[in-house]
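Selected chains only, in their assembly positions.
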Amino acid sequence: MDVAIVGASGYTGGELLRLLAFHKEANVVSITSRRFKGEKVYKVHPHLRKFYDLTFTEDVKDADVVFTALPHGTSMKVVPEFLERGMRVIDLSGDYRFEDLSIYEKYYKIKHTGLPNVKIVYGLTEIYREEIKKAQLISNPGCFPTGAILALYPLVKEGIIEENIIIDAKTGITGAGANPSERTHFPFVNEDIIAYNITTHRHKPEIEKELRKVNNKIKVSFVPHLSPINRGILTTIHGFLKEKIDNEELIEIYKKFYKNDIFIRIYKDIPKLSYVRGSNFCDIGGFGIDGKNLIVISAIDNLIKGASGQAIQNMNVMFGIDESEGLMNVPINP
Amino acid sequence: MDVAIVGASGYTGGELLRLLAFHKEANVVSITSRRFKGEKVYKVHPHLRKFYDLTFTEDVKDADVVFTALPHGTSMKVVPEFLERGMRVIDLSGDYRFEDLSIYEKYYKIKHTGLPNVKIVYGLTEIYREEIKKAQLISNPGCFPTGAILALYPLVKEGIIEENIIIDAKTGITGAGANPSERTHFPFVNEDIIAYNITTHRHKPEIEKELRKVNNKIKVSFVPHLSPINRGILTTIHGFLKEKIDNEELIEIYKKFYKNDIFIRIYKDIPKLSYVRGSNFCDIGGFGIDGKNLIVISAIDNLIKGASGQAIQNMNVMFGIDESEGLMNVPINP
């Protein structure tokens, strides 16, 4: 099975390559980068030396599936062409995450050129597995939404918590991409924890949109924080219980909900980023109850379950391959 | 004015020494440490070389004021004696923070030996300045409560927010003290963000107790997180507005409330730890409003405004010295 990666010089591109290196079915045939065309892959990703001998090109070769790991606003310019060429597309940008384009345009501050005439499936594998199987175009979820929605879905589905939900998330700096900026300048983020885009972050409407499909009264308050670490998102959910429930019952609900999901691990302890680092797992735990207050914690590797790992998980589902193929990396701890 | 520091080998002891080095009125005459008695101060605090030539002793010399920087449970064993010797005491442990000793015993899991027969004042300087002037025994606030209460007080006082308040706090590792433990082991905390003691942290009842003096219906949900940094506490307050209010009005309320408080800085931007690192400031900002949701962020240096700096601020108030004497360190950024 042939795979192309468009925009392969960034972190998610590098991570797709890393994870696909020993995938039994997928074969990367084409990697593109405008900036690095003509360069060997290991000039940009020196860790991949000895694993790939590919050269970056500007044009995309035909493939069974193409991953678009491009900046927001750029994907929409190239995806329609790939679809026309008959390739299935897994888009890692935010361009196809909203059916309501006015929300996209408000939060991304980019004029949208319109959705293609195919069914677009939101690639949260655990929730949309059936739709993903047949999809032509997958819109891979944002990193924060992945950690937050997976931790919240059973609660919302079962009607356990009130509609007003608070999400306090902490992310590593790879979430900001491979391009240097003031916000990623080492002395700016090191020795600091930085709240940003409070009330205005793009991932807030993405989380709300998904949860509202289950309960349209859901209201999310979302505060992301930059943390001086490379990888990982720790999501602290603060909710309010509608009725008394105990810790064990809650865990049972989660275990039942995710009983067929190999990449979800549920437990009573509090998840740590090091438990999932380098892997496609989403660990969910904590389950603190104090009167009406409920606290649930989830941990993911933002570049894997929050991006490239989930994209490959979706590819596996789309092509009838074992869902965990290429993804059973054991987490690296410490 | 003579100062003694009991338990001077830890971080708060070292920080008291650092801050008092050029205090115009205070003169450190006695530092104690059981473990390091007989050692020069710079064997334990090498950064203080050339600033002090003191030697750790076991006994405490007479002084006008004694800072007790001891573990919880140890202060209560020595403070009564210091009071009897006629010394005023500023205690940095949790031993005198609760009038209701049953709360102390529940959260600290230590049997309390009883409160001395003097008025104990909770040393949150901005709130209790008048009582502090006359106090014999100051119970210096915990680090998390300092950042949280200062950010919440105007909201609660003015009745702006609902009683159910969520506090999501992130602290540097010096908050755990100078003694190595699993939780402070470098590879355990590095590259991680660690939620801990959700629903059971000692600082939750301390925050509640103070806010309930203003509104006894206040209910706090408190989730602390260890962050891989040395110093600083970032407190993200998630509250619910009772009525519509805008950003500017809120800022005005805060500015008015703290108009005489040199160490409180109020602004619209989001505070960062680097804006206060190494200083006695508490910066409060953010003021995100999204419908009923309100987000307020505060930043302090946990060892200074959250411990030793505030202790000296209290000493200044107690002895009629300019409140900022010895404390006008400019923050170190980066």
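The first chain written gets the first letter, and so on, giving A and B; residue counts start at 1 in each chain.
Convention: contacts are C-beta pairs under 8 Å (C-beta built on N, C-alpha and C of every residue); 3 or more make two chains touch, one makes a residue touch a chain.
This one's a predicted model, so the numbers in the text were calculated from it and none came from an experiment.
*Asks:* To what total copy number does the complex in this file extend, with 2 chains depicted?
*Replies:* Number of sequence copies in the full complex, not just those placed: 4.
In the analysis below, only the chains that are shown with their structure count from here on.
*Asks:* On C-alpha atoms only, rotate chain A onto chain B and read off the angle in steps of 5 degrees.
*Replies:* 180
*Asks:* Whole-Å distance, chain A centre to chain B centre, using C-alpha means?
*Replies:* Distance between chain centres, rounded to whole Å: 39 Å.
*Asks:* Using the touch definition from the top, list the residues of chain A that touch chain B in their complex.
*Replies:* Of all residues in chain A, those touching chain B are 164, 166, 168, 170, 172, 187-188, 190-196, 198-199, 219, 221, 223, 225, 227-232, 234, 236, 238, 240, 270, 272-274, 277, 286, 288-293, 295, 297, 334.
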